[in-house]
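Of the protein chains in this complex, all but one are displayed in their positions.
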């Protein structure tokens, strides 16, 4: 299915290219494809998501065919191929966290943000989703917040509210 | 003892000497017949293919002469190389038969079973597999996975619902063309063959994805709904082609060439890959030097309608309308007399 609905033309800054070059230097000569995952992370951190144009430019930089980048970006769950909220709230939804109330947290989040999983709030600030095990089962329920991936353990509904308020405040001051 | 420099391998009780490095599947193919495991994803002409569909699983009941321990799990015969003295069970192992039945069921639960309108019907390996190894009914009661149908270029249609993700077409693009433009996107049972963005596959050899596709996922748009394959008549032909070997099979209906494919061997693999120009553009008998009717396995549906004279039932002789409707067959009968 050709599901690309939106594109965003990007121009990588020299600073970003410097970061790319550092990543590429970690691998042997000719193995620059290894840099693909870290570079996609860098691009997503810069633009919030991976547009076709951004992926094509990464392909160009690494001397890959664009499809090689699409294949990889669509395989891994961390890469967003559609625009997301400024902050992405990801709650662990796997077994051990559910034993200690993750499902309740997700319901609360849906109610609080007013959008279903995967969608962006009207103000463009938030999107949320359940993700699979975040490897913090003993401290569940857990939540991570992109793009900087801050991590929050032993969640309660109150704590979720508090975090959302803090993020709103942060966005206002930016 | 095996011949000098060869390994001896026994498959379902039949022993054969093969070169080291031969896979169990290819050793079985050297023996031939019913003991050859089915292969939906392996393709001997595509490097790296195989191992994925799991239909060719076999049991290694003796690892080798040196280390006779059996292998703990069933192994993919297409990717497991033989050892000297190895003993393999294929259809003689109930475990293998059972596992294969399971794989066939898995492959079919999301397959649309739209064979009546599928251009691959009659030469579909999944049909054969289901017939030979499948269960008589499905236990799957949920909605099947569906995708949009897309045209990837002028001549190739991708019908993802039918795809079994054998990856053969990806290997074709990797190994026969200068730059692959399609691939497998997404993950798990959402995986699909795609170009991701709208993109036409344009390469002189990309048409070969149609020939290697074991099912009707990649079909020839120039042949789309033209006819059922078992009503067409294959004839080997060749031409002096600047791009490829020019050795093909022409599929005739009457005097008309409905489609052109590469020639295929008994394991349904092409003998030589052909170029797009031979496949899609040369559809006139005048373009080709005809050789002889293609040899077809006697139990293939392709043989059902050909090389035999149509004997019109009496009612046709009396009814002008029916005569008109059967004009083509009657003309052929005249020709063959």
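We call the chains A and B, going by the order they appear; numbering starts again at 1 in every chain.
The working rule: contacts are C-beta pairs under 8 Å (C-beta built on N, C-alpha and C of every residue); 3 or more make two chains touch, one makes a residue touch a chain.
Heads up, the rule we're going with is that contacts and distances are computed from a predicted model.
Of "NADH-quinone oxidoreductase subunit F", "Peptide ABC transporter ATP-binding protein", "Transcriptional regulator" or "Polyamine aminopropyltransferase", only "NADH-quinone oxidoreductase subunit F" is the UniProt protein name of the chain excluded from the display. Set against the missing chain, the residues B:79, B:264 or B:283 yield one that touches it, B:79. The missing chain lies against chain B, touching residues 50-55, 57, 73-74, 76, 79, 99, 102-103, 105-107, 109-110, 139-140, 142, 164-165, 184, 186-191. For chain A, the list of residues touching the undisplayed chain reads 26, 28, 31, 33-38, 40-41, 62, 68, 71-72, 75-79, 93-96, 98-100, 103-104, 106-107, 117, 130-140, 144, 148-151.
Everything below uses one rule, namely that only the chains that are shown with their structure count from here on.
Centre to centre, using the average C-alpha position, chain A and chain B are separated by 41 Å. Listed in rising order, the residues of chain A touching chain B in the complex are 1-2, 4, 52, 65-68, 70-71, 74-77. The touching residues of chain B, when paired with chain A in their complex, are 147-148, 150, 160, 179-187, 192, 194-198.
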